[in-house]
Every structure is written in C-alpha cells, then in structure tokens.
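Could you have a look at this structure, given as structure tokens, before my questions?
Showing subunit A:
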Amino acid sequence: MPYFRKFVALVALVVCAGANAGAPKEIFWEDLIPKGHVQIDTQAQANHEGSEQNWVQPDLDAPVVKELNGQSVSLPGFVVPLEGDSEVITEFLLVPYFGACIHVPPPPPNQIVHVTIKDGVPIESLYDAIVVTGVISTETWSGEIAQVGYKMKAVGVAPFEL
Partner candidate 1 sequence: MLLIKLATKSLLNRKASALLTLFTIAISVMLLMSIERVRVDAKSSFSNTISGTDLIVGARTGDIQLLLSSVFRIGHANNGVSWKSYQYITGQRGVKWAIPMSLGDSHKGLAVLGTNKDYFEHYRFAKKQSLSFSQGHEFNHLFEVVLGAEVASSLGYQLGDEVVIAHGMGNTSFHNHDDNPFKVVGILKPTGTPVDKTLHIPLAVIEAIHGGHAHQHEAAQVDANDHDHDHDHDHDHDQHDDVDLVGTPKQITAFLLGFDSPLYTLQVRRNINQYKDEALLAIMPGVTLRELWEMLSIVEKILLLFSIVVVLISLLGMLTSLLSSLNQRRRELAILRSVGARPWHIFTLISVESLLITGLGCIVGIALFYALMLLGADYLQSHAGISLNIALLSSYELMLLAAIMVAGFIVGLIPATRAYFYSLADGMSIKI
Partner candidate 2 sequence: MITLENVLFKWHAKQPEPTINITKLDIDQGEHVFLHGPSGCGKSTLLSLLAGVTVPTQGNIQLLGKAINQLSNSKRDRFRADHIGYIFQNFNLLPYLSPIENVTLGCQFSKQRQKNALKNSATMAAEASRLLSALGLNDNLQHQAVAQLSIGQQQRVAAARAFIGSPEIIIADEPTSALDTQNRQAFVKLLFEQASAANSTLIFVSHDETLQTLFTRSISLVELQGGTDATH
C-alpha cells in the first residue's frame, strides 16, 4: 500500500532527525562566550577595591549563549567535585583549567558549568581532563545578585584524549 510506504519513510526521517539531534555537539570553552563579547579580565576586576560590592562575583558582565540552552553537547574540562561519596562524584563544577590552580583567579561564571550526573561517576584523578557529555542549559537564578550561568545534566564522562 502506498500509505504504508509513506509512513515508513516518515518514521525513517523522524528517526534520522532524532538521531542527528541526539548526537552531541562538540563545543569548547570559547563557545560558551557570546560572539563579540569582550570578556573582562577577572584578575584586574578582582584587584579593584571598588568591586567590594561584588565580592562573590566580580564579573557581573558574563553573559551566556542562550542558543545553547537544551542542546546536547560534549565539553572537555577539569573537575571540581561538589557532591558524591567515596566511590563516585554526583555533582561537580567543570572548569577550563585545573581547579585548584592558585596562580590565576577562578574563571568567570560563563566559563564554569555546574554539572550533575545521575548515579554519579567515578573520577580517578582531578589532575586529568575529562569530556562531559550531556544536555546543557542556561539558567537564571534569583538572589541578591541576578545572575546567569550554565548547568548540565550529564549522561557520560570520558577521559580527554588530545
């Protein structure tokens, strides 16, 4: 029947589209900064005595790329653990460079991703870079300072190979 063939074709199309949509897009840290935005040097910002008011976050001007919201991506970085147990880490911050580095100020909020992973993942060494794959979202939260930032629901973590 011709209808059946059309139906099969439609299903195939949807599946293909779905599969393509599902394939995570490889992004890097520059992709998290909107094009054209000049990122303020946080070191300079921090030294500013006048920024006492923004003690928790000197870089108020750290916009996010709204288009990334809801996309499936994979992003390499380093892990700063937040929650977990002796076996796995269930929540962590993903940053562009080794998190405990004390020589440079921490990255601005649009260069940090707050990652949660259901069931957790064992992470051998914080010194090694990993690639996190999952759905990234841009969030605004209320507080005394209105801020935006990236969150990710990760589905997988793999070691980063150059």
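Candidate selection criterion: all candidates are chains of the complex that A comes from, given by their letters.
The working rule: a contact is a pair of C-beta atoms (placed from the backbone, for glycine too) under 8 Å apart; a residue touches a chain by one contact, two chains touch by 3 or more; residues count from 1.
Computed from a prediction, not measured in an experiment: that's the story for all the values here.
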Candidate from this complex that touches subunit A, chosen among 1 or 2 | 1
Sort out for me which residues of subunit A touch candidate 1 in the complex.
-> 42, 46, 53-58, 80-86, 89-90, 92-93, 95, 99-100, 102, 105-107, 109, 112, 114, 126, 141-145, 147, 149
